[in-house]
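Note that this complex is displayed minus one protein chain, with the remaining chains in position.
After this line comes chain A, so read on.
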Amino acid sequence: MRIGVCIKEVLDTNCSIRLNLSNNRVATEGQKHIVNPYDEFALEEALRLKEKNSDVEIITFTIGPERARESIYAALAAGADNALHVVMEDSILIDSLGIALIIQKLIEKEKIDMLLLGEQSTDYSSHEVGPMVAGLLGWAQAMGVSKLEINMESVLVSRETEESNIEIIKLNKSCIIGVTKGINVPRYATLKGIMSARKKNIIRLQIEDLGLNNTELTGLENEKFFYPPEKGNCTLIEGDPKEAAAELVRILKFEERLL
């Protein structure tokens, strides 16, 4: 069984965000990048499937600049078998549909049976790519998955609803699974894994190799990035706990009228 896993490289969440002069791009040069934590959950889930079934082969997909190789090696070190890298500079404009188109082509090219990915990435948090790939392929999808089981004819998943209920869903085996935090705890790569990762082959591709061109990659243009307005000063409520509590409740009831 060939399982595809998306490995996206994102800015470390502790980085402060800097903009270019025209304020229409986020500056990424020289900033620390990490593997999208949600994709790490996806890879771990694939590795667990492989432990249960030696027939499983794990192929990672990464779209990004040369710098993304570090993230790819991390995935190979954890136990992925092969990696595809669609090499693309940060400066190329691409939206979620463009990403989904590339992943669709990779799935078809690599004859992937099932795709695992994070339900979101921590930079744009769009939650779009997974269902878009499913829509392009006409495959089954499940997002926010916290439990995954594969049996002979189908896939069984659990995921949480808005009302904090749990849905149990049965899917066709050709499916796109977007995992959420809590599904597993990703393993650390072993030294053996790290050493052997460098010997594994990363297949490099350009979008033209997949029959795509730049104009298909985006239907959006970012006009302007801006920082949120500075919050006004915090009003500190003085006094001992009893006095401060009384004053807070008074403010919330009679001034803010929220209680």
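Here are a few things to note about the model shown:
In this section, a contact is a pair of C-beta atoms (placed from the backbone, for glycine too) under 8 Å apart; a residue touches a chain by one contact, two chains touch by 3 or more; residues count from 1.
The working rule: contacts and distances are computed from a predicted model.
Of "Septum site-determining protein MinD", "Electron transfer flavoprotein alpha subunit apoprotein", "DRTGG domain-containing protein" or "Riboflavin transporter FmnP", only "Electron transfer flavoprotein alpha subunit apoprotein" is the UniProt protein name of the chain excluded from the display.
Contact with the undisplayed chain is limited, among A:E57, A:D81, A:D113 or A:E160, to A:E160. Across A:S125, A:T190 or A:Q206, the single residue that touches the chain missing here is A:S125. Note on the undisplayed chain: of the listed residues A:M152, A:L191 or A:C234, the one touching it is A:C234.
Those residues of chain A that touch the chain absent from the view are 11, 13-14, 16-17, 19, 26, 37-38, 95-97, 100, 119, 122-136, 138-144, 156, 160-172, 175, 181-182, 218-228, 231-232, 234-237, 240-242, 244-246, 248-249, 251-252, 256, 258-259.
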